[in-house]
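One structure, pasted below without further comment.
With one protein chain withheld, the remaining protein chains of the complex are depicted in position.
Up next is subunit A:
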Amino acid sequence: MKIVLSEDNEILRKSLSFFLTSKGFSVDQFSDGQEALEAIKQNSYDLILTDINMPGISGMEITQYVRKNISPDIPIIIFTSSGVEQTELDSFDIGANEFIAKPISPAVLLIRINKLLNIRL
């Protein structure tokens, strides 16, 4: 399974990437939203993991672009540390499948990923 991970915080990105790789996923990681989106356009990923606040473009914009132009059903998980409820509502409104508030529990992330991928099988 191929996952694209876009998160600008280096420690978190490397940690998540290490964790997911250890669970058998192949992870492409990006610290810049625009670069992540370019990769999404060029490859076919099974799942998109994205932070909201990033240099380049935001996770919201990535989600919107993917839903509008690439695929209505590739699973997208958005995570953010913003405690604002509107952010969560907006995430679902624009078509994210899951919303995870930071700090991210690796176990919870894994379960959600599996859930999303199983549903598609």
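As a working rule, a contact is a pair of C-beta atoms (placed from the backbone, for glycine too) under 8 Å apart; a residue touches a chain by one contact, two chains touch by 3 or more; residues count from 1.
As a convention for this text, contacts and distances are computed from a predicted model.
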item: Identity of the absent chain, which is to be given by its UniProt protein name, from "Ribose transport system permease protein rbsC", "HypC/HybG/HupF family hydrogenase formation chaperone", "Phospholipid-binding lipoprotein MlaA" or "histidine kinase"; value: "histidine kinase"
item: Which residue of A:Leu12, A:Ala39, A:Ile70 or A:Leu117 touches the chain not shown here; value: A:Leu12
item: For subunit A, residues in touch with the removed chain; value: 7-12, 14-16, 18-19, 22, 53, 72, 81-83, 85-86, 89, 102-104, 106-107
